[in-house]
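Each remark here refers to the structure printed beneath this line.
Only one protein chain is missing; all other protein chains are in place.
In order of appearance the chains are A and B, and numbering begins at 1 in each one.
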Amino acid sequence: MTPGTFELLGFGPQGWGFLLLKAAGTTIAAAICGFFLGSLFGLLGAALKLSSLLAPRMIGQFYTTIFRGVPEILIVYLLFFGGSVAVTQVMNLGGFPGFYSLPVFVIGVIAIGLVSGAYQTEAYRSAFLRLNRGQIEAGAACGMPRHLLLRRIIAPQTLRFALPALGNIWQSVLKETSLLSVIGLTELLRQAGTAAGSTRQPLLFYGIAAILFLIIGRMTGAALGGLERHLAKPWSR
Amino acid sequence: MTSPMQANTANTSPVIATEGLRKHFGTVEVLKGIDFSARDGEVISILGASGSGKSTFLRCLNLLEMPSAGRLHIFGEEVGLRAGKDRLRIANRRQVDRLRTQVAMVFQNFCLWSHMTVLENLMEAPVHVQGRSRAEIREEAEAMLARVGLTARRDAYPAQLSGGQQQRAAIARALVMKPRVLLFDEPTSALDPELVGEVLKVMRDLADEGRTMLIVTHEMAFARDVSSRILFLDQGQIGAEGTPQQLFGGGHNPRFDQFVSRFNQG
Partner (left out) sequence: MDWPFLIDVARQLLSGVPLTLQLAGSGLLAGGVLAVLVASAAASGIAPLRWIALAHVEVFRGTPLLVQIFLIYYGLGQIPELRDSFLWPFLREPYWCAILALALNTSAYTAEIIRGALQAVPEGEVEAARAAGMSGVLLRRRITWPIALRHGIALYGSEVILMVKATSLASVITVAEVTNISYRLISSTYRALEVFVVAGAIYLALTFLVSLAVALVERRLNAHHAHRRT
């Protein structure tokens, strides 16, 4: 007696529904954490690349070249294997013998953060370059100190200009989380693989994973599109 | 209303004064040592050929441009400047920020903040820089908008306004800070000819109120009718200085006469 499609995807004892939804939650969590960590790296990278000094500019260039030019999966492997080697060495030096590793979720978020940060660097940098210098001068001429200029004029406008590019990067980040299945994070793809293996229904479960990715991407895309339109209002006539 | 005490000091010490102000960009010397002072209530038009250094001079007065040498006094207070690599540096940012709240600037390209409505543009600096209460400043901002004829457009964004409306909003933005001096850098140069009049009218009213104004302009008629004093910049130096009657009467300074006649030819 093999269970039907409906039971396989349901929430009953034979069903994978609950586990798949939980894995979708992990996918979304990893994507959100990775994206925001990437924003941090991106802002830092943009600041480096916009510096008037040569050394910071070169560091920024090095960062974006490496993390945009090397396959993401290699970076995931580097952090997974290299990370545990490094942590183990530190622990052993500190007098704690044995083998240690970081949680795969943390490794995955750092990997995604580093990669998306390289792309976000370009998004923030080009948005910053589109700022109108005169408006910043107008702020300075009103006696705004630098932190106020940054918070009230530069940051909001940079964010608005960067938003379309950030939306594209978000979609990439969402899909990149699937790479974390290779280091054992039970996100959507890995959970689908487990289900596919134990039920011998790969078409069904990878298909479901694909559909869930489409739905998540569509919904977040619509939300970001709405935000983008809302924030673009001041520039429309 | 200014107290007699303030009026008294205002009459004795200049509002803005420079001594030996110099500025060079690379090897090009744009300002070659300017000694200048403006007193309370003066309306000074700064005239000169294109490239003579008018904008640079005006921008040095609120340190949007850093001079290469010289001294600057604002409201009788010396602005702290220290030597830098190829120009002076601000010694004390707080002092400069404080003085800047009282020296307002109106730009050629308006430079309203494009992510804020007109009303938000007006309230921004009073609330966040001067720390005044929102309720109080909102009333003043609305009054100021009424004064420049923009009440109906207070919730519009700058991109939705005409150039003339944007410049009037920018003037209102400068005024709500209750500045003691207003700097204008070619406020009508970026405007279509039919919009110039509405902005000049607002400026004329301000002059009639007795406000202290420094105006870089190419509007000769306006300069002649409204200013109490003309400053003619010629190749980075003060070429001539005097009342409009003295200068526009002719024969006072040949370079100025040449400038005006070339100007009148178009």
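Everything below uses one rule, namely that a residue touches a chain if its C-beta (ideal position, glycine included) is under 8 Å from a C-beta of that chain, and two chains touch if they have at least 3 such contacts.
None of the values given here were measured: they were computed from a predicted structure.
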Neighbouring shown chains of the undisplayed chain, as defined at the top: A
Touching residue (missing chain; options A:Gly12, A:Gly25, A:Pro71 or A:Gly226): A:Pro71
Interface residues of chain A (partner: the chain not displayed): 65-66, 69-75, 77-78, 80-82, 85, 171, 175-179, 181-182, 189, 192-193, 196, 200-203, 206-207, 209-210, 213-214, 217-218
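We adopt the following convention: only the chains that are shown with their structure count from here on.
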Approximate Å spacing (C-alpha centroids) for the pair chain A, chain B: 48
Residues of chain A defined as touching chain B within the complex: 132, 134-135, 137-146, 148, 152-153, 156-157, 160, 233-237
Footprint of chain A on chain B - complex, ascending: 62, 64, 93-94, 96-101, 103-105, 107, 109, 111-117, 124-125, 128-129, 157-160, 170, 177
